[in-house]
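The complex appears here without one of its protein chains, the remainder shown in place.
The letters A, B and C name the chains in turn, as written, and every chain counts its residues from 1.
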């Protein structure tokens, strides 16, 4: 019953097999290998256009490298106040971006609304050169609350951003989990909706460590190789990163893995609802948030359940964490089984 | 006959097996797993003292993170002018170090002499706050020329550095190759000789991607976790980095792998010498440099040999690359076979 | 009727005379002159302890240099959300601080309350190394709203900050204006209350361009000279900065200039109150904020008044800027005359 993070799972079998297979013989280092070329072409296919791809070993790197490439040091990045880049990356975007400023905005379910974005753009425009002006928008798909932006929501946000000269980055650490929930193609939920650069995560979905930074306008990626290298994120035996992505993307493996994780979250949500613990936010990816009495916590933990509690200012209207309550985050992954999910819910009823 | 780099080899079998074994079940992310703890303890054993260890996925990261932690942004790092940090990391030390300055010094065989260091310390001291003052010394062991510092040479350099307030970093991307050539313990060639922080490489020696930053004074590592995290170098599924190191260090695996690579370099050097192509520098690790007529190059390449040519200002006195010559770097690794080595040398005689 | 900023006034006569007098003969550059030595000693006298002083030409530099010296790149600076460092310095603290994070907090009248600070420290502590942890507190004295912290308020905030390991910086661009309102000595409202480093402004008070960064623990200022130099803020003909400060501090000139500016603000507040336009915040320094109908604005402007309108989320409870209103900031200075003040208020009644 490990619901602590999708990072606590190991490597999906298809991906581990690919690492093993990639170990045959010699290959040029630093991304000059054939596997890397194939992954680059595969991503062009998946996104239905020429894209420029750079693989890095962590999501923090993928976010920070992408943001730094579209935001000048004197620019601001509009994003949700509880997004990963704000709360969990120890200032990586600021470091990579030469001191750029993350501007955290509110929004229920960790999603940004168009009105919120409009007000923020108005506020962080003008009064140059005194005020940091908004230069980019970062959207998390799926969000930290496990919610997802619909295609039309993305399009509206991106259109507004572009109309004011902002570039749009998407933190897609759980991009696959969002995609399989939407009735849309990868192209439709990214560049066709207006996303300029995507951090396309494989690690949380089942890779060892592999995240792709995808620029939908290859020209905008000029010198990204240098930026990645000097950040220490060009892996020398790059074939092993590429092999992970190749297996991840082959035969819809990534979609299958995400579907399983999401299905486990759905099952968990259903189970919890049935025992009177309805998730606080809609369960749309592989994250389930429930409010639990503190008294239940030790019981669950001693039964072997693992998870983290969270604070949030993004709860639905009228909801707050009571003094005897905790907001608990339950994460499912490709490795989660129906048995653990059912067992966890049963613990609540005993 | 792939002598292009020790990065073109794959993963040593022992290490790949460890990755596979580590894939069982769930484990806490971000280095909070048991394997990471064991590796930390193992490194204390190997170095015969308490050390603070941080694993990163690349040598560039390991060097830049370590250097940034011991050098203020206004400080200079004295190092060989042809060291990896100067020529091959695209400014990573400057980026991580907030604009610190690398000060490249000359030295035959890519080694620094005590007199050179003394003169540099004198030159880069004083005239504050106008002049960047030397704050650190970086030594590469084994060097880019495949030569190694003897224990007494290290001690003399470190003593001089410490006497003037400089900290000492060692780029040990090929630390194992150097160690097995010296009749000394890991402790003797590092902290006992005066090294403050070591980038201890496993990748070139046979890992997928794993480099340990080892602080010999754990107190000097305070907040290194933050520095690594915000650089995007804290791998979420950290157990897989730790597993690589655990296998690498277990049962003297690292020493065996390095001995093999060095033995192949020795054999190559012997073969080349016998056909009249004596290496330009002493072969002390897993690198062999020879001067070849350009006419031979295409023959070797078409026979399937892979290697890079290099420029160097660190040749022994009296030696220069003639107009029809090229300086060729041949790198051996754990995966190099005696057959390829012998075949390569035979190509020269035909 | 120029109430746009205290920056629109020129140089106070005493200070201009000092610049002229300093022009005699030659003097060593870069702060090695006698005048600089005298200013350093004078500041020790004024603050009743050994202090380390560094003069810079702008308040932005003084704030950013001081903050960068007490906050690591991975640290957060707690401050009011409408403080100058957040809204008006184009990311200078982030740039100087290698990507540190400013964490803006709410507070009526642009002042931070102890409870707000406590909650923020709790929120921005722990979860290392993922979360940026609070490392410093920045207080603006007088605040952007023209309010001031009482000595006991400063002491309570600093005590709380220190108890959690935070250093305290004070943005004293209008330090003189605050001081003359408090019945306290310079020492009492700075280091005796717990301030670690002060940006002590002279420019807004009447200098051409001179701000002193004052470290109350000289040891904490080690290498500040290097930090200032590499930021381009060590003025070569430094005697002219020192001369400004010497005249500013001599014979209580700074206190007199500030008293005049404050008196003009008081007079303006009284006038406005009499015509039914009570300032929105207490007038405690040289800033007066009033809510005006937009219809009045063009009348005032065409009569020759100069001022800026502002937005604020720090209004007293129950107050908001109506759709036909604007919040107007009126700044007085050493150069403001009673005539302009009275004329401005009269315009409202006609």
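Details
We take it that contacts are C-beta pairs under 8 Å (C-beta built on N, C-alpha and C of every residue); 3 or more make two chains touch, one makes a residue touch a chain.
Note that the structure is a prediction, hence the values are computed from the model and not measured.
When the omitted chain is restored, the residue from C:18, C:77 or C:92 that touches it is C:92. For the chain missing from the display, the contacting residue among C:180, C:197, C:235 or C:345 is C:235, taking the whole complex into account. Per the touch definition above, the residue from B:79, B:100, B:117 or B:331 contacting the chain not shown is B:100. Among the residues C:35, C:60, C:87 or C:262, only C:60 touches the chain that is left out of the figure.
One chain of the complex is left out; on chain C, the residues touching it are 2, 4-5, 7-11, 16, 19-20, 22-30, 56-62, 64-65, 89-92, 94-96, 203-204, 208-209, 226, 229-237, 240, 306, 335.
Listed for chain A, the residues touching the missing chain in the whole complex are 30, 72-74, 98-99, 128-130, 223, 225-230, 234. The omitted chain makes contact with chain B at the following residues, 73-74, 87-91, 94-95, 97-102, 123, 127, 129-132, 311.
Here, only the chains that are shown with their structure count from here on.
A summary of chain positions shows that the Cα centroid lying nearest the centre of all protein Cα atoms is that of chain A.
Chain centres here are Cα averages; for chain A and chain C they lie 41 Å apart. Put simply, the C-alpha centre of chain A and that of chain B have 35 angstrom between them. Shared interface positions of chain C, defined as residues touching 2 or more other chains, are 73-74, 98-99, 129-130.
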